[in-house]
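First comes the structure, then the notes that go with it.
Here the complex is missing one protein chain, while the rest keep their positions.
On to subunit A.
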Amino acid sequence: MSAFNAIDDEREIDREEFTPALEPQPTWCPGCGDFGVLKALKQAMPEVGRTPEETLLVTGIGCSGKLNSYFESYGFHTIHGRSLPIARAAKLANPGLEVVAAGGDGDGYGIGGNHFMHTARENHDMTYIVFNNEIFGLTKGQTSPTSPMGHKSKTQPHGSAKQPLRPLSMALNSGASYIARTAAVNPNQAKQILQEAMEHDGFAHVDFLTQCPTWNKDAKQYVPYIDINESDDYDFDNTNREEAAEMMFETENKLHEGEVLTGRYYVDSDRPSYQQEKQNIGEMPDEPLAERYFDEDYEWERSYDMFLDKHA
């Protein structure tokens, strides 16, 4: 039983609870893929069974980072690239919370890339949604780490000479235990994947293809898409690391050839989370770090000996 009264509150949850009274209408451009993420997330929440009051949504900076303005919950709109350390520490401090981090491809794979690698490696029990529009949206259309080679923008007028980053492969190599790709144009799959990601115990990475009709006009709308877990053309075991790696490699290549592959690429349900690992070796107390120790009658045990033995 948590000292935070909203946690584990067993009650019916309506997805409309996640629409904030203050800003019900998002200000994203018409046709923006970001709407798809918001909708899928609102739909997935009641399925996961978490209320707005026990959910913490941590975002980076970008069009994508505006997500928590339009989603009712505890929210923290942070700084460019730093949502992951903030989110994973909040989860560690209070594991009773449902913690979701979200941000753009520039935010997560570029400026925050190091945190992405390490949060995946440490397998923190949280969900990370990357709005991958292959562009810097908010700053008006510059090349991003996932922009395809040859993609022209104001900052790369002769076309990008850089190989795009491979988000799925990077997540796998870094150690994420749930890796999926979905697309805004695929609402049912998106909702299911977000639900699974949140229910997964460990670091769940969802590369969410979100079209940006305003600044990335030459990029396709990510249609038609193929669900690799359902299509007969693809047969692979997503609990097998090598097969997953191959499938990811192919998916990342195909995206730039115009074929949109989506689905669950890797699922490792056995790997303990950071929290579990630390608990196993006795470095993490059972009681949440953020338990309400400000209570008047909290036992402030500060036994002298426990401090000073080392120094005597």
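As a convention for this text, a residue touches a chain if its C-beta (ideal position, glycine included) is under 8 Å from a C-beta of that chain, and two chains touch if they have at least 3 such contacts; residues count from 1.
Quick note on the criterion: contacts and distances are computed from a predicted model.
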Study note, to complete from the structure: Of the listed "Electron transfer flavoprotein subunit beta/FixA family protein", "Exosome complex component Rrp41", "2-oxoglutarate synthase subunit KorA" or "Acyl-CoA dehydrogenase family protein", the name UniProt assigns to the chain that isn't shown is "2-oxoglutarate synthase subunit KorA"
Point to revise | Omitted-chain contact residue, chosen from A:C63, A:I86 or A:V130 | key: A:I86
Revision key, fill the gap. Full-complex touch with the removed chain, picking from A:P30, A:P157, A:G258 or A:G282, is A:G282
Study note, to complete from the structure: Even though one chain is not shown, subunit A touches it at residues 2, 4-7, 9, 21-23, 52-56, 58, 68-69, 72-79, 82, 85-94, 96-97, 114-115, 117-118, 278, 282-285, 287, 289-294, 300-304, 306-308, 310-312
